[in-house]
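In this view, the complex is presented without one of its protein chains, the others remaining in place.
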Amino acid sequence: MTVHTFIDEAPETGPATTPLKAGRATSDIGEANQWTLVWYKFSRNKLALVSGVAILFFCLVGLFAEFLAPAIPDASRPQFTNAPPQQLGFFVTEPDGSQRFQLHVTGYAMEVDPASLRRTYVPDPEQVVPVGLFVTGAPYKMWGLFNADLHLLGPTEAGDTMYLLGTDRLGRDLMSRLIYGTRISMSIGIVGVCISLVLGVVLGAVSGFYGGVIDTLTQRVIEVISSMPTIPLWLGLAAAIPLTWSPLMVYFIITLIVSLFGWTGLAREVRGRFFALRGEDFVTAATLDGSSERRVIFRHILPSLTSHILAVVTLALPTMIVAETALSFLGIGLKAPIVSWGVLLQEAQNVRTIANAPWQLVWPAGAVVVTVLAYNFLGDGLRDAADPYES
Amino acid sequence: MPTRPASAPDLAPPPAPAAADDDVVLSVEHLSLDFRLRTEVLHAARDVSFKLRRGKTLCLVGESGSGKSVTARALMHIIDRNGSITNGRILLTGEGEPIDIARLRERGRELLAVRGGRIGLIFQEPMSSLSPVHTIGSQIIEALQLHRDLNKKAARERAIELLGQVEIPNPEQMVDRYTYEFSGGMRQRAMIAMALAADPEILIADEPTTALDVTTQAEILDLIKRLQASRGMAMLLITHDMGVVAEVADEVVVMHFGRIVEHGSVDDIFYAPRHAYTRRLLDSTVKLEQSRRAAPPADAPAPRVILAARHLTKVYGTTRSWFGRETAAIKAVDDVSFDLHAGENLGIVGESGSGKTTLGRMLLRTVEPTSGSVTFFGDGEPVDVLGLSRRKMRDFHRQVRLIFQDPFASLNPRMTVRDIVGDPLIVAGKASGRELDRRVAELLELVGLDPAMRERYPHAFSGGQRQRIGIARALALDPKIIIADEATAALDVSIRAQILDLLLDIQKRLDLSFIFISHDISVVRYFCDRVAVMHRGRLVELGPAEQICTAPREPYTRSLISAVPNPDPRNKRMLHRTRFTA
Partner (left out) sequence: MLRYVIKRIFYMIPTLFGLSLIAFMIIQLPPGDYITSLIASMQDSGINVDPRQVDRMREIYGFNDPIWLQYLKWISGILFRGDFGYSFEWNRPVADLIWERMGSTLAISVASLLFVWAVALPIGIYSAVRRHSVGDYVFTFIGFIGLAVPNFILALSLMYFSYRFFGQSVGGLFSPEYIEAPWSWGKFIDLLNHLWIPIIVIGTSGTAAMIRILRANLSDELHKPYVITARAKGLPGYKVVLKYPLRIALNPFVSAIGWVLPDLVSGVTITAIVLNLPTAGPLLLRALISQDMYLAGSFILLMGVLTLIGMLVSDLLLALLDPRIRFT
């Protein structure tokens, strides 16, 4: 006979748990709207946070390029072609042995190669070139609007050289060129992605909401575009740019080319989500509540999309940057006098250059790699956080 | 000997008191399971103890979150990566040396031999529980070859034999079919065949029939009982349905948040429950004999018709041949006609594929009928619903509202409760600003929610509370008719009754009629005045709820009603049901 047993207590009200660390009070989660929840989830991903800061940093560098760069990108000093980077130091040893704080870089000593009678410069630790913050340097037009000549970092004596990252084959400061190049490369990504955004969201939304013939047609077009290998297409379009166009026009056309093939991913994502959301109960409920089609799209469906769109857009950015870099590297994208990372890389194309002056490859390549990495981590983090309700 | 009703000959005579533990095959002693979550440790099972005996069925009952499923899986040492057995023993004592399953190593051969060889497992969703890309035969053969020394040919023959034992027709052909080619009930049978392939001593069934229709459920439970008897297996059946428990169990264990709150024979539990939670569970179990609806007084005036559906039909996948002849692929709804009277609750009952959901959607025209008519007599004036323009349909939708099944999907997670409930008012231009706020607060109170919570988002509420929000939204525009499409199917048993009572209360206060669509006949009986039974698109029978549920006329209805498990162990119905063949 089975014994009848029971617990002589009132029923419990919730599952038994032992807290591990102080969690957030449930009251503020209840009132948290979508963006707060997305932020909570996103901020748990430390890597994505760091990447976000890095991207922000690059954007600021691009924004204040004129102020931050020690020199003008076009200023060339033929005596200093292919000069190696100068090391930044903080303390100077006085003749009597004491240390003095003086921001400086090591200077160059000139050597003449007896065989080829060529002048080369080697870093000379004895030479001290004082540098300072907020120095007066070469004049520039800030954002093309107003004149200034203040630089964040530069040599205190005019005429001295400060090449923290070395120079290129024409004796131009690589660091300044890199900083100015940041502006162009980062902005192409952003402008390009805006164009893709508009195209992708509109076409994806129309395709996903109405379905039917419109959808099939758009899908076919997307299929055609996305089955083409991108680089040959870009090459084809870029090579068609007339050589007579001004650098600014070329800039815009390159942006356009690069974004023409980038919208397909966004459109697919938007369409997919639209399809998924169209069948959701709360959308049916909204229609039955009397909402017009427009209201359903804008008030009910689109808010569910924005975080996803943000994630996809962030992931599409690095493709644009790499595309522009690749095209300029091959010589058919941006050209001098515009400076971008790709243009910088173009000048470092052959093995001999790399062997003799590796800094010309390392710094622009490093900038590209760090930016692309950062965007990828950021986009990944956004994508993971995009749907805070899925669990 | 207490007198027993003649229709229950299968109540076994009470076992001899000195039997002790000869027939115990599995003994769980003080089992505790912990799961490491991100911010806390969840004690999913605490000090759980019970014994499984040969030939007997022990039912583990509880609602979601009670820990019953994880306990069952732990018996085979199947635990998620973040979980661990912190205490207790699981002693397998059937044949040979007793083995403590809790101590077995995950990769050890002993454990692999126990799984499938001595304990078999079947569970809920046969579609996702069987591999979609392998044939049924290969999966059964694999189970055979793991525990029996058979070559391929012998294993295949044995697999066919097993499929025959679980009553799958044409087993020689079905053995090479893929999972998706089987229906729900057949998949479950295949799964049973696979679990029994190596002749285990113990069968664990985790909600095996929850996803199945009532009639299929009866057949599967029947099959399991017969197989258990013929093989002398012990069975652990996990369920939340007290009706199934009453029909099938010998012993019952009630779990609540990881603890066993009550444990006894099935008779004790049903007729002498001691713990408050057990009593709550039993009270919420609606019985087929019971209804809260008061019978209308004899001298009441003839009810007026408020919605009339005539010859509604919905056909999918018509193809037109060259000669203009049409061949229909599927008739989801076939020539259905009924009336809804003012103030009454009409239930539409059917199994999956009966067309009841499609019918509900047709009344609202979210699915367009292929033919037929729907007439709405809102204020006396007949309105032909199918001929309304889009603008006029909005007016219609204000008077006829819908409550959805899934409380999680029917509320926009990105809108506050205030926005959700107030949306119909905003769209209809009926209220704004402070007036809107007041109205929303009123509605929330009406459904039993605290109006101060209206600035919160849906994720802060439980399933039952969200369903209340959905009801408040439906009531926002003072409708005349509410269509409830499986409104309680996704809720726990104890919450279900609360929601039904809420709806009945609201109905008393407002002038409302309900169309209640459900697959659960007991719920329909509790809530409705008249019931319409649907089968494969046709309306099979329509009549007063009492008559349909106690004395149905049509053969299909009779088979349906008799298959409903009765939560009364002394009056088992399901095992004596009538069978219906189309």
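So that you can tell them apart, the chains are marked A and B in the order they are listed, and the count of residues begins at 1 in each.
Quick note on the criterion: a contact is a pair of C-beta atoms (placed from the backbone, for glycine too) under 8 Å apart; a residue touches a chain by one contact, two chains touch by 3 or more.
None of the values given here were measured: they were computed from a predicted structure.
Among A:L197, A:L237 or A:V250, the one in contact with the hidden chain is A:L237. Within the set B:P132, B:P169 or B:G429, the residue that contacts the chain not displayed is B:P132. In the complete complex, the residue from B:G65, B:G117, B:G343 or B:P451 that touches the missing chain is B:G117. Residues of chain B that touch the chain left out of the display are 73, 76, 78, 106-107, 112-117, 119-121, 123-125, 128-134, 142-143, 146-147, 178, 180, 191, 194-195. The set of chain A residues touching the chain not shown comprises 220-221, 223-233, 235-237, 239-240, 242, 318, 322, 325-326, 329-332, 345, 348-349, 351, 354-355, 358, 361, 365, 368-369, 372-373, 376-377.
Quick note on the criterion: only the chains that are shown with their structure count from here on.
Once the centre of each chain is set as its mean CA position, chain A and chain B turn out to be 52 Å apart. Residues of chain A touching chain B in their complex: 1-7, 10-12, 14-21, 23, 26, 29-34, 280-282, 284-291, 295, 300, 303-304, 389. Interface residues of chain B, counted against chain A in their complex, comprise 14-15, 17, 36-44, 46, 65, 250-251, 256-265, 268-269, 272, 274-278, 280, 364, 366, 394, 397-398, 401-402, 404-406, 409-414, 416, 423-424, 427-428, 453, 455-457, 459-460, 470, 473.
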